[in-house]
Structure formats: C-alpha cells, structure tokens
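Removed from the display is one protein chain of the complex; every other protein chain stays in position.
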Amino acid sequence: MSNREMAVTPRFKTHSQVWSAVGMWAWMLHRLTGIGIVLYLLLHATLMGTSLIRGAEAFNATLNTLMTNPVLHLAEIALVGAIIYHGMNGIRLLLFDIGIGFSRQKEIFWVSMAIGAAMWIFVIISKLS
Amino acid sequence: MRVNAITWLFQRITAAVLLVLLGVHLWLLYMNNTSEVISFAEAKARLMSAPYITLYVLLLLFGLFHALNGLYTVMVDMGIKPRKTAIGALLAVGLGLFGIGLISIFQFIM
Partner (left out) sequence: MSSQEIKARIFRYDPEQDVEPRFDVYTIPVIKNMAILDVVFHVQNYIDKSLAFRCSCRIGMCGSCAMYINGKPRLACRTQVSSLGTSEVTIMPLPNLPIIRDLATDMEPFFEKWKKIKPYYVGKPELKDPVVIRPDSDEREFIDQMLDCITCGCCYGACSMVATNEDYLGPAALNRAYTLVADKRDSIRVERLKAVGRSYGVWRCHDQFNCAEVCPKNLVPTKSIQQLKKRCVMQKFGVFK
C-alpha cells in the first residue's frame, strides 16, 4: 500500500481508555447523569404540561398515580442523587472554567462528592421519615 | 457555525443559574409540602405569586436550554454528521415543550 492510500483507508486503531483516573470517571458520570436528567426533564415537562392544560382534575389524577407508586419513589431518590451529582461536579467544572483549581482537581472532586453525599443522605432521610 | 463560543458561555451561565433555581424548586417540593400527594389547589396556593411564576418560567427556559444544548454537545462529541438536522430537531422539541410549559404554568394564575 502506498503512503497516500494508507492515509485515506480506514485503519485499525485501539481505543483503550484511561480508567485509573478520577477525571475519567467524573466525566463519565457527568455524562450519564446528564443524559438521565434530560430524559426525565422531557418526561416531567410533558406529563405536567399535558395534565395541567387539561385542568385541575386531570392534574390531580396524574399526580395521584405518580405519587402513590412505591417504585417511582425509589426512582425519585435516584433522580435526586443524579441531580446532586451533576450539580456538585458542575460546580467543579465551573471553577475550572473561571481558571481555578487545575492543580487540585482530584481533591476538589472528592470534597464536592462528600458534600453531595451528605445532601443526598439528608434527602433520603427526610423522604423516609 | 461560529456560535460555539456563545452557546458554550450560555451553557455555563444557565448552569450557574440552575444551581440556584433547581435548588429552590427541590427545597420547595421537599420542605414546603405537607401532604402525601400534591394537589392542584395546594400547588396553586403556592404558585400564584409573581416571584414563583418567574421562578418557574426561568426554570423551564434555562432547564430546556441547558438540557438540549447538553444533548447536542454529546452528539457532536460522538461525531454526529447531519448537524443541521440535529439542531432542527432539538429546537423543535425545545420550543414545543417551552410552549406547553408556559401554558401550563399560567393555568395556576387563571
């Protein structure tokens, strides 16, 4: 194969990633929680919107089915966890964007996670009680 | 497309604002709710004032932008090719939901 040909034909590459680094997982989770929250938001806005437009009874009926379902209550805890993660890591990313914390990114990650975990536990306890 | 810098900046601004707005939204739901199931009358009593309406309109607008622009970012990261189509579809979803959302928020003051 000539050099020219080799440069244009798709060739085999590996795509091994760096799994041992905090930043990789922080990014990955940010993505996953982000996509999860978008899907929820679309559902949430559609459900609330369509039932509200149909009036008070429809709204009450929808909320009644949603809020009495135990599985959905568990899902809600996961959702709040995702929002807290996305928000806490989001603060970390905003710090980078204004030029703070590049040399301490891992520590900042763990501190924000500790605060986030405390918030999540608080939500879980107040929900269960 | 030369709007990258602007959408990037808006993504950060909406992020910062959402931290506050979503915080308030969640706080209201968890701390200010007495009954098991939220009813329309209850929600209406809470939402009828101008600051709350403003809060929810902003939450809707900023939330949708942050969410859909985030989704678009993921698509571009994955190397999506028909970008115009993707932008069009996301805009349609966003505007549609914003419309529905606005109408439904105003149910509370009518």
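Each chain carries a letter (A and B) given by its place in the written order, and its residues are counted from 1.
Following the convention adopted for this analysis, contacts are C-beta pairs under 8 Å (C-beta built on N, C-alpha and C of every residue); 3 or more make two chains touch, one makes a residue touch a chain.
Being a predicted model, the structure only gives us computed values, none of them experimental.
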item	value
Residue of B:Met31, B:Met78 or B:Met110 in touch with the missing chain, whole complex considered	B:Met78
Touch residues of chain A, complete complex, unshown partner	1, 6-7, 11-24, 26-27, 30, 93, 96-97, 99, 102-103, 105
Hidden partner chain, residues of chain B it touches	1-2, 4-6, 8-9, 73, 76-79
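Basically, only the chains that are shown with their structure count from here on.
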item	value
Chain A and chain B: spacing of chain centres that average the CA atoms, whole Å	15
In the complex, chain A residues that touch chain B	31, 34-35, 37-38, 41-42, 45-46, 48-50, 52-53, 55-56, 59-60, 63-64, 67-68, 80, 83, 87, 90-91, 93-94, 97, 123, 126-127
Chain A-facing residues of chain B, complex	12, 15-16, 18-19, 22-23, 26, 30-31, 36-41, 43, 60, 63-64, 67-68, 70-71, 74, 93, 97, 100-101, 103-105, 107
